[in-house]
Each structure stands twice: as C-alpha cells, then as structure tokens.
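Missing here is one protein chain; the remaining ones are kept as they sit in the complex.
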Amino acid sequence: MMLEKTKDIARQILEEKKAGGVFGLMKNEWNIIQPHLFEDPAELANLVLEPKWLLAKLAMRILRSSPENYKLAVICRGCDERALIELIKRNQIEKENLLTVGIACSQEQAAICLCERPYPEKLDAGEKVSGVDPFQDERVQKFLTGNDKERMERWADMLKRCIKCYGCRNACPICICDPCKLEDDVWVQRGVVPTETVTFHLIRAFHLSDTCVACGACQEACPVNIPLLYLQLSMRKTLREKYGYEAGIDPETRSPVLSSVFEKPDTDREYPAWINSLGEKDES
Amino acid sequence: MNPEFIKTICPYCGTGCGLIIKVENGVAVATYPDREHPVSRGSLCIKGWSAHEFINHPDRLTSPLLRKGDTFQEIPWDEAIPMAASKLRETAAKYGGDSIGGLSSAKCTNEENYLFQKLIRMAFKTNNVDHCARLCHAPTTVAMVQALGSGAMTNSISDLAGAGCIFAIGSNTAESHPIIMGEIYKAADKGATIIAVDPRETAVTRNAKIHLRINPGTDIPLLCGMMRHIIDEGLHNEDFIRERMEGFENLNEFLQLWPVKRAAEECGIDEEIIRNVAEIYAKAKESAIIYCMGITQHACGTANVLTICDLAMLCGHVGTEHSGIYPLRGQNNVQGACDMGALPNVYPGYQSVSDSAIQDKFQNAWGSTLSDKPGLTVTEIIGLAGKNIRAAYIMAENPALSDPDTNHVLESLKAFDFLIVQDIFLTETAKFAHLIFPSSCFAEKSGTYTNTERRFQLLRKAADPPGNAKEDFEILCLLGKALDLDFSYKNSSEVMDEIASLAPAYGGICFDRLERKGLQWPCPDSEHPGTQYLHKDRFTRGKGLFVIPEHTPPKELPDESYPYYLGTGRMFSHYHTGTMTRRSSFLNREVEEAYAEINPEDAAHLNVKDGEKIKITTRRGSIITTARITKRVSKGYIFAPFHFTEARANMLTNPVLDPGSKIPEFKVCAADVRKESQDG
Amino acid sequence: MANISVFLCKCFGEIDNTVDFDFLRKELSKNPSIVLISTVDSLCLETDIEKTVSRIKESNSEKVLIAACSILSRGNLVVESLIKEGIERHKIGLVDIREGCAWIHGDDPAGVTKKAKDLINIGIAALQHKELSDDMSVTVHPNALIIGAGPAGLAAAISLAKTRFKVNILERSKAPGGMLRLISRCYPGNEDASNKLEPYIREVENNPLITFYPQSKIASIEGDTGNFTVHFSSQEKDSSIKSGVIIIATGAKIFFPTGLYGYGEIKNVITQMEFERQILNGSLETKKPVFIQCVGARDKKRPYCSTICCPISLKNASRIAEDVPGASVFILHRGIMTPGNTLEKYYRDTLASGVQFIRFEEEHPPRIIGSDHVESVEVYDAITGITRKIETDLVVLSTPLVPNNDNAQLAKMMDIEVDRYGFFSEIYPMHPLETKTDGIFICGSARWPVSSDNSILQGKAAAMKAVSYLRQSKITASTLSRVPGLKAGHARVVTESCTGCGNCVAACPFNACHLEKMEGRYISVVNMMKCKACGSCVSVCPNGSVQIPEHNYRMVGEMIKMAF
Partner (left out) sequence: MNQPRILIFACKWCGFIGADAAGKKRTSLPSQFRIIPVECASLVETDAILRALAGGIDGIAVLGCHIGGCRYNNANHTAIKRLELLQDLLDTTGIGRSRLLLSFGTAHEDYQFEEIIKNFFDELILLPPLDPWLSPFGVIS
C-alpha cells in the first residue's frame, strides 16, 4: 500500500521531470537490496522501502557531485528527512534541488530505533505511528541511570571497545568535515587502539549535540555495538526543554547554541542559577 | 552521471565484509558498508571504510613494464605476453620444469588462483606453486588436517556470539579482524567470559575478563598446563573422547610431564590463573578458541595448533554450533587460495598431488601430464633462487617485505634469471622483476573470494582497470594460451564450474547461487545449503586424533648481546606490506611512519623519549624506526609492525622454519635496541 | 621548534624566596629548545632590561620567554620595553610566576616550584605554537557622514568641521534643527530654542566644509570602517558619497498616546508637543492646565523612563504659573525624575512658583471627566489616599520619546544593533558612543532620550571619537581595538577544510564572518575590520577550520598537555 503509493509518487516525479532522479532502495532479481538512483520510471518496479537504510548522506553526496541545477527526489523516513534538513541548514544541499518523498516507519521500527518521531514532517505515504520515549526504554535506562561512578564504568566499558573504525562518523549524515578533528593528534591520539575514549567519542558526540537527528546511523554502523545514540539523548532533551529546539524540523531555525541568550529564546529566561552561585551560598 | 552502487567484498582481512562501492563516471569514489551482508551487517573497520582510496592512486601500474638496466620501459601486451611465455619455456627447457616457481596470491580470486596453479602445473609439470598462506596459517592446515581432517575454521563468525567462553590466544582480533571482535563483544554482552592470551597488551586483552600475559613462545606450556588441570579435575568430556576421539591415553601420559606448576613457570604467570582459566574454558557449555599469528608464526607453529586442537577436543568443544576452533585468516582470500590448490602438495580441494587416483583425475580433466612430486614452498622458492629455481612468476605477492630475513630475500630476488611480477603497484618485489604485468584490484574484477568462515562470496566488478592494466584472470588466460594451454575461458563463472566439477567439497558452488549471501563449503551438490559448522557428528578424518605436541622454545632467545625479545605483527590502520593501505590517505594519516613499541622502563634505561629514533639490530640486520613508548609491551619486549618499507621489520626476523609447515618464526627473535643519534 | 631564551625574574626575593630557582633551571635545561636560561634580579629595572636585551641578542634564540609578574602588574612594562628594543611582539611570552604562583601559594614550597615549572612549560608551549594573524588596512576617506540634523547631528558636524574635516549631513526633513524647531524654550535655562539653534544653522549654511542634504533618504550603506559608501536620495535625486565615519544622530519621535486619557477624542487633551506648538503660534489659552506624566511610559510595554518628560512638564507648568495670572497648574506624576543639581533646583523653583504636584499610582491612573471637552480630572492621591477632583481646561499628556520606525532597518544596513525598544545600542557600557561596527557612532536621542543640551554634548563627543579615526590616513585592522593596545588577532579560515556549515556566521557577535560560494561550495570568509578575535567562531567550528592564530588549537592542546 505504502510501497505502491511511493512508487506512484516517484513515477510522477520522474515522468513530470520534477527531478532528475529518485533516490531509494532497489531490490534486484537476486533479492539483493541496495541504494539506487532511479532515473528511468520503468525501473521503479524494483523500488522497495525496507529495510531502514539511511539515504541522506548518500543523497547529499549525489547532489554535491551532480550539475548545479540537478534536482533529486529522495525517498526518506523521518530521520532521513531531518538529516536532509540539517544538511540544508549547513549549506551542503541547495534547498531548491531537493524533493522528498516522505514515508512513515512502522511501530516496530520505531521501537527498534527508539525513535521519538518515526515519521517525516512532510509525509507522503503511509500512516504516522506514535513515537517512542527513549528514556522509558530499559536499554537506555541501563546507561543513563545510576550514580556517576556506575555510569562512568558502564560507559568506559563500552567505549573502550572502540576499534577506531570511524564508522560512527562516516555513517553519520551530519558529519561532513574533512579533515575531521578526530583525525587530529591534538585531540585524539592517532594510531592507537583502543583509542582515547573521552576525546574521541565525547568530541564526536558533542559536535553533534545540536544537530543530531537521532537517526541511529552511528550505532548501526558500530561493529562493536556501542550504544552511541544514548550519548545524545540528554543533550537533545535539554535543547528541547530549555530552548524548544529540535534538530531537523525547520530549515530556517538555527541551533539556539549559536545565538545569544537575548536572541533565542530567552526574553523570559531567568539568569541561570550559577550566575549568582556565590550569592546563593551566602543565603544558605 | 547516475552514480552506481556496486556490492562487493572487502579486499583486506579474511573476515570478508560486504562493501558497497560507489562508482561515478567509472571511478570508484566511496565505500559504504552493506547492511544486508551476513558477516558485517552494516559495519566496517577503518580499512574497509577506506577500501576505495588506493584504487585511483596515481602510482597504479598502467602498462606492462620491461626492465632496461635499472629502469623500466613500457611495452605493449602483445610483446609482454609472448616474451614471458618464451622466457619461461626456455628456462623450463634448459633446467627442467622444476626450475620454475610460482607464487600465487591470497589477494586474487579463487578463479585466478585456480588458473594460476593450473598454469604452473600444466605448463611446467611442476608443483612449485605456493602463496603467502605459508607465512600465516600453514601450521593450521597441517595440524588441523592431522587432528580433525580439515584445515579450515570449524564454525561461522556469527556462531561466536553464542559461545559461553571465548579463549583468544595469539590474536589481536580488535586490530586485525575488527568485525569479528564485534561478535566477541556480542558474546560478552550475553555473559560469555573472554580470556585473552598475549604477551602484549592489546585492545583484546584490555576488554577481556582475564588476560594471561605469558612469555613469548610459551603457548604449549600454557595449553598443556590447562589440559593437565582439566584432566586432573575430571573436567574433560569423557563421552566425547570415548565416542569420537582416539589417542587419549597417549595424550594423558604426555601431560604427566606438564604439571601446572611447570607450565606456570615457563609462562611466567601464576598457577592459579592457569587453573582458573582451564576451569572456565572446560566448564562453559560451549567454548570457542580464537587464534591467529601469535600461535602459528613460531618454529613450533604446527605443535602450537595441535595443542589447541587437543584442548578443544579434550573438552568436546568442537562440532557444536557455538564452540569450535577459529583460526582467523589474515587475507581476504587466503582460505580460497589454499582451497584452490595454490599449495605445493595439493590440488584444488586439498587433494594430494602424491595420490595417483587424484593425479589421474586431474590429468584427465586437464588433458595433460602432471607431476606427483610435492613442490617447493614460498620460502624455499625464494631461498633457492638462482640455484634450483631459475625463473619465477609472482602474482600479487610482496615477499620483499613479507618474508623473514629481508636482506637475504632481496639477494635472492636479484638471483632469478627471469622474474615476472604481476601487481597493481610497483611493490618492493616488483622492483626486482624483469617483466611486470599491471593487474587489477578487487574493485576491477569479478570472481569469488572465500572468507575465513569458508564462505564463497561474489566479487562484482565496479570499475575498469587503469590504463592498459588487465584483470588477472585475463592475463592468466593470455599467458596460458601463449604457453599453448587451452585457457579459453569466457569468464570466471566458467572457471568456477570447472572447479566445482573437480573438487567435491565445492561441487555445489556456482555463481548463480552465490549472488545473495554466498555459500559456506563443504557444499557438495547444487541442493546443499552450505555448512555452518564442521565436524558436527563426525570429524572429517573420521575420529578426532589427539596428537602429542612437542614443545620447542623459540629458536633464538635473548642473550647478552641481543637482550630483547622482538615480535612483529600488525596494527589497525595498516595491512600487510602496506602496498594498499599506505596509499590510502586516510589510513596513512592514522599512522604515517614506522614505529616500534617499547616499554617505558626499557626506554628510560636506553634514555629514549617518545617519538625519538631507535635502531633495532638482530643477527640478520638492523632498522631505524621511531620509538613509541607504551606499557602495551612488557619489559624486555619490542614490538614492530611489519607494514613499513622504510623500516622493514622483516629485516630482523628469524627465517628458521617450522619443520611441519615450513612457516618462519616471525613472532620471536632476539634483538638489541639502541638510541639513534638525532643527526643520524 | 624555535630556540627560546628564558628569563627568570627574582623580583628581589619576592619570587625566588618561595620558588626554587635551582630546581627550575635544572628542569628547564632538559628542554632542548631552550638555549639560554638567565636569572635576573628584577626585570622591570631599566638596567636589567638593557642587560636582558643584549643577552637575547647575543644568544641564538628566536623567541623570548619572561617568567616574572603578571601582565597586569609590571609584566606589560617588560614586554613593551622589549618591543621597543626591536623584538617582535609575537616572539615574546610572559609567564606570571609571582601573583599567580609565588604569592598565592606561599605556604606550599614544593607545589609552588612545580607550578612555576608547569607554568613556564605552558608558556613555552604557547610561545612555540603561537602564530601571527594576518592584518589588513583600509585607506580612510577623510570625511564624515552625519545622519540627522538635530542638535546632536549639528553639534557633531560643527565640531568636525572645526577640525577641518569635510562633513555631509543627511536630513529627512527640509531644514536642519530637528526637534528644537518644534519647541519654544529649552529647559533648564528657559533659553529660546530658536536662539540656541541659530548659530548652528548659520554655521551649517556658511561653512564650506559642511554640506547639507535636505529631504534625503538612505537606500543602502556598504563598506567598512574608514571606507563606507552611502547611497541615498536627496530631494528626489539619487547620489552616493564615500565616508570614513558615520555618526548617527537620527533622534527619536514623540509617542502619540492615541486612546489614552481620551487623547484623539477629547478636544482639549493634548500632548506636550502640541502644547509647545500652541505656545509657538500663540494659540495657547489656558488657566487651569493639568499635566499628566508617564503616559505610555514606565508601563509594561515601555518600562523605561524617557528622562526628558518631567523637566518638560516643569518647564511648561512653571511658565503658565508665572505668566498667566491666577493660574492653577497641576502636575500629576508617578515620581518626578530630576537628577542632577540643576534639574533638582528647577523642580524646587517650579514648586515655589505654585505648581501643585499630585502623585498617583500606576494602578490608579487619573480619570478624565467630560465627553468631548474635558471638565475635570479625578485622581487618587497616593500620598494622602484621597481621591481629588481637579477642575481643568487643558490636559497635557507627557509622553515618552520612542525610537524612529526605521531604526532597525538602518541598523541592519550598517550592521549595528538596536536594543529591545528599538533605540540604537552601544557595544558595551564602557564605550557609550560606539557601536558594533567601528567607525559608526551614535549620539543624541537616537541612542536614548536626552535633553537638547545632552544631545549637543554627545554630538560633540561623537565627533571627537570620529576624529580619532579620520586623522589616520590608513586604518589597520589590528588597531581597531576598543581597549588600549592591540587586538588579540583575527580569525583565520582554512579555506580547504571549511565545510561552509555557517556555524561561525551564526555565532559571530560582530557579523565578521560571511559565506561565499566558491567552486560549487560555500566557504566562510572573515572580515578583519569587523573581527574582534573573541573566538566565538573558533569554538563552534566543527573541524577547526577557523582559528585565531595567536590562540590556535595546536597551541591550546600543547598548553593543556603541559599543564601538569
């Protein structure tokens, strides 16, 4: 149903020449599924939507290496769409050159990904299902609860497994820097495995603090099963609660971390408590 | 424009991960992991992620090259092939077919290896064909065939995740086979105990529950001590031994020589740890042993592997889904090259050249007489250069860096009357060649690779070879035809069909069946689904055999003039002789120059600071390299990766061979270290 | 690594009594890049500086590290003396081992020596990796542009002309004078506004250095400090002028309290400005006026005090009380704001002249009684608690000055900022006339409601600020520091690695970064004239493509490594 509708939309896009190609997943005669750029409507019979395969970064690379006015339609899930919007914000994609065909994720998929928004803002095919609160999940709670010592040990145990494949960075749709700070001796010692976990993983996590779209690509690419997405959860929560900001929703809204407290959103923000930290102590 | 995404297989280690190569305008521009791949499941290691980088390197060979004095001159293919054929033919005519040596490649596809050995064997009636498996897992093949009947990894990679205990000995899995390390962690997350045995501290030992930091070359004492304790405690699997094994009494008797106390002394660790580890291994429901070069690259390599087999069989930890013995293959197709008979003693499918029935089968099939005399090994072919071996054909191997005692190897390479090297780059070896064939890399050909879990996987062509370079398959066919052989294969699929018809274990393998997930041999017929794990109800040789291992300490131990242990090995961002990885900018950025690891205490003693130059000397030569001061190595131990051409660790290594498998002792030799003066 | 010579200052025992210099020397001599370690009694003595300089020149060192007192004590003096002797600034490092070390941990001899060693190592690391920023300079157009010809603008223009710089004045209306043209007298001296204005207007008309553009409208402003180009139309004629500095003196406008106290509906409810006009054209007829203060000010929407309305009411109320016999004048207020002794006297004088003051509260504003003509005002006296009814024939509403509507637009053109009400805002309280962009100054009611006297004062001050720019033939970016001394550097973009993500553009508080499209991708470009080296861009750049060379990341990394 959703597949047929997606195919129809894709066909329409190709036939009406709204875009030069539709980027999605293709299943071939051997049942091999892989990303494919559909440029011929006849090929669309082979279009599939499963499994979850993040296409945003691939789509961005296609757009960047194609002629300036080449338009690309991307069949994307919620996370893909958010990633693409973040890429637009970061000037990697020209907004005019991108069309999205939004498809909804299933409830099962949302549960696997711990996805809070398992649907794109612009939904074209499929039914929205409700999001999952990651903080209610047992796996997450294992890493985010307990006292400092317990958490530190749990995370250290996980992160020292890192084999420095850079997969988390390579798979991340937002990580676009070349060279990357993680390759620099100043921040992360090179040529050593296990790597310096505090710097490698926390620098990576923090660089994405306000742009992470919680797609889970890092985690899926990790050969040693480090739950990298959980690192982002509390920062995402803070951004949402304190500034009402969520990455990947609106291409016009920049991260609140980049602006002064007067601009965003803080006309009614009290001075943070630590401004008067000494004063407070006097009172007590 | 239309970028294409081509699924193929990673060209580095034996794990055989799935890659998707992105091709733009015929150029491979990026690599992505394959989410659907049965082994890697959407992950890759650092090398896999950069697999495309060397493909378009400007150093790629693009035309056949002919030596003119000290330089090379480009010549067309229609000169190069006849010249090669006639030179080889002349040599064979003059000195006999056994004067030709062929080094096949664990980097090439099964089909190419098959053709290569067929070419050598048919054209020159010699079995002088070998490849670098000799330098990594030759003892595995010898010993496991002796004990179990099959030289391959017994189980599948994914089976590891279900093991209750994983005993990793002599394997730096996290750096050499990172994706397999992920499976180990999966097991750990399910509660498995990870035990690591390594004289160095590595990512594996760091994440293991127990780390046994034994003295170099004391694997047999450790394992014997464990076995002795297992038998003493009655933890051995008596039913398994009674039903499926033979030779237990001999083993038991032999183990009387190895009380735990003696083992502990030899290894330099506590008795209690050996006991503890033995109990954990024996008591776990299913235990897996992972081993690698730390076991095999010793003068007692075969005995080491035999001891491992003994331990596994003693506890009955073979032949079930999650137990087994995991010799991790180092090269993407080292398993395949062995399978395809690129070995001096066997035809494809491990069929002995000395067996006359098998000889007849191949003579009939190939329409040619064949030699029944086992040929020479890699080290022997190189060692006898200019003497018994007058001409050699080296396909994508780099003995100038990979073989022990480099100085000697370099001399030998010069001694060939005629040397043909077929490679993608001008390697250290190719520099000695008389004739160089430019060939194609993994992304430029189709064929099959067999990974360490015996999985035939399809390689798909993503780009064309650069310039006039040709696919190895095509070069072999051309050369074969020039040598008057019937090498009129249209494509590698046809070769695969021929292999299937000749080697029963691969009888059911054909390209059509490999498309989706590959097949694990044995797969005798076209209905067989492939084999997840071996020795299920019976061993390949019938009953398993307990073989008595003979402990021989390393041949060269530290003494007064050479007071340090020296071991060689790999590190995570480089691969083997660095031909590909050092030309991948990303990988090279991680480690740019040669280094050797040295303990802080030793460094303080030598007054060396981190990053300063040191000179390492052994009886065979010396190198100057950068000191990396780290507690990874214990006091008195130096570790040098062998990837670097500017400081060839193999200049130093001891070429003494293991009698059973002819593997050199890379892992231990005695060395002296000095601080190199800054201006020198 | 460059060769470094290290000078340890004993400070006559202040340092070496606690810090073990022998140990320091021993430790430092292990560092191969240190070629000279020298101990000096007191580096800030002239003789010792001479000695130091000669020792530096004799040694083969390329850089100098001074370990002495804090830069806020005499350290700066030492550094400046060395610079005077010809050693380049970026080759000198200063480490504070007195205030930050010897003095603060006097009771921990082991710790203090170790700390001194670490601090010197940090200093060496910094010195080794410090780079020098690029710099640029701009030729200054030696003329000034003044926007607005009110008292502030005119005062500024005349001051500038007196220093012989050419001045162009753009004015929205037909004639110069601004709000002074609309009122009769100025407080506190009750001087005639026209008298006050007259010399200025004469000067503008006669001085050849001053050009006045009436009825002008600004289209756009481009360029940077020292080199602005303003496109505008004057009397419907388009033209553009180049200018070295811009002074904004656009003033403010009167708030019209439509809907408040029946203004607009009831005939004799007027504003102060209408009151002034009636005085000017002689149509004023009142005997019982009531002035209501804080109309539309100091409330939720406009919580500020406009500062000028109280004196204006005092001025007009006393005028009626003194001039009109038998007048009864009331001022209903929420607290009379008359800071300073002049205004306070003005208040007392007014009180003496018989004007009555009634204080009301924000919650109980006065009530106007009457439908089309006001008859009386009912007010709850906050002091006595009695509601009073005041007979009246005129209600005058004191309304605040509010910013001009196009302030935000103008600010955007010039890349300066307006505050939350819309007045032009200064960069920092300590630099009251300066804006975010160097070379653009604000004065008069454009920045905050002020009296005409203060406007003139600010105009003159802004002119003097402007002169300091105009006097230079070239302005060098590194000197555009608002504090004594140089800027800390300029951000530098590594074009090859810049991804064009725009983080720096969003985070830069001075709009010094912008994106340019180059070969199909965006890269960030830094405008050094605007960059103040605060480093906001550095810390938001995901891959270190923006650096301040004087504080680059390699240096920070090394400093951290050396910290303990």
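General observations
The letters A, B and C name the chains in turn, as written, and every chain counts its residues from 1.
Here, a residue touches a chain if its C-beta (ideal position, glycine included) is under 8 Å from a C-beta of that chain, and two chains touch if they have at least 3 such contacts.
What you see is a predicted model; the values in this text were computed from it and never measured.
Among the residues A:I32, A:V129 or A:L202, only A:L202 touches the chain that is left out of the figure.
Checked against the full complex, the one of B:H137, B:R632 or B:R648 touching the unshown chain is B:R632. Screening C:L351, C:M413 or C:M559 against the full complex identifies C:M559 as the residue touching the chain left out.
Residue A:E150 is the one among A:E108, A:D133, A:E150 or A:D250 that touches the chain missing from this view.
For chain C, the residues in touch with the chain missing from this view are 70, 72-73, 96, 98-101, 103-108, 111-112, 114-115, 118-119, 122, 417, 427-428, 436, 482-483, 488, 507, 509-510, 532-536, 538-540, 548, 551, 553, 556-557, 559-561, 563-564. Seen across the whole complex, the unshown chain contacts chain A at 143-144, 147-157, 160, 181, 186-187, 189, 192, 194, 196-199, 202-203, 205-206, 209-210, 230-231, 233-235, 237-239, 256-262, 271-272, 274-278, 281.
The working rule: only the chains that are shown with their structure count from here on.
For the pairs A-B and A-C, the count of C-beta pairs in contact is higher at A-B. Note on chain placement: the centre of chain B and the centre of chain C lie 72 Å apart, centres being C-alpha means.
Once the centre of each chain is set as its mean CA position, chain A and chain B turn out to be 39 Å apart.
Centroids built from CA atoms put chain C at 42 Å from chain A. Contacts with at least two other chains are made by residues 179 of chain A. By the touch criterion given at the top, residues 21, 30-37, 39, 51, 53, 58, 61-62, 65-67, 70, 160-161, 163-167, 170-171, 179, 183, 190-191, 193-194, 220-225 of chain A touch chain B in their complex. Listed in rising order, the residues of chain C touching chain A in the complex are 420, 497, 499-503, 506-507, 509, 515, 520-522, 540, 542-545, 553-554, 556-558. Here chain A touches chain C in the complex through residues 64, 68, 89-92, 176-181, 184, 186-187, 207, 254-255, 257-260, 262, 267, going by the rule given at the top.
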